[in-house]
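Removed from the display is one protein chain of the complex; every other protein chain stays in position.
Take a look at chain A:
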């Protein structure tokens, strides 16, 4: 597969060179278009010559899935910063939860629109300059502030590999990309306590085994003060809102940047957080 891609790209490059020389005579603006076309056709070829149901899909037997679930679980417990292992655990154990989520999305008109249009949240699809000009308190502005304060980017989400259904793979991908937006919506930073609170919300909402596992094991790494905060105020709030809120995957966030956070919370039936947490240094428990 790799050798065909190389052959095709060299073919395109040899075609491109005389085209470029031609353009140098007739104007420099055309060269940029040609180069971009070359690049996109090369990526088009790489995207279309994948082996599976979707780009990045790897076929796995049930035995392999079981081994992956166990192995990734152990690896994720040993090193919680191995996000790829958490991702693999979610994919291999989340089959029924994903079906449930997909059905909930189908029954919601906005969710159905998402399933048909398949929006992706990536730096290349977000208009960050426009979002920065939005007023304070609007969802887009707060999301941008969250990204800056916590030094995260929406492009760090791993691609789905082991889900054997194209639509369910998209649901899983959407869940991953919505996670950061959920942080903004719930007002939780990316430190351990904030992450555990979001995990409790997600476990109640989605029922994904990986979320439940994270929700149960996450508190083990918290100190006593934060545990108290979790069990007395944040935890019950997260669980209650996870159960009563509208399905968070069914919201077309990309069309709601101008909406205020308060308004969005009311629409989704989410109460504001009982405690305001600030973004502290990552790694401190």
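We take it that a contact is a pair of C-beta atoms (placed from the backbone, for glycine too) under 8 Å apart; a residue touches a chain by one contact, two chains touch by 3 or more; residues count from 1.
Everything below uses one rule, namely that contacts and distances are computed from a predicted model.
Asker: Given that one chain of this complex has been left out, which of "2-methoxy-6-polyprenyl-1,4-benzoquinol methylase, mitochondrial", "DOG1 domain-containing protein", "rRNA 2'-O-methyltransferase fibrillarin" or "Eukaryotic translation initiation factor 3 subunit I" is its protein name according to UniProt?
Answerer: "2-methoxy-6-polyprenyl-1,4-benzoquinol methylase, mitochondrial"
Asker: Any idea which of A:88, A:101 or A:222 touches the chain not displayed?
Answerer: Residue touching the chain left out of view: A:88.
Asker: In the full complex, which residues of chain A touch the absent chain?
Answerer: So the residues of chain A touching the missing chain come out as 58, 61, 63-64, 67-68, 71-72, 74-75, 84-85, 88, 161.
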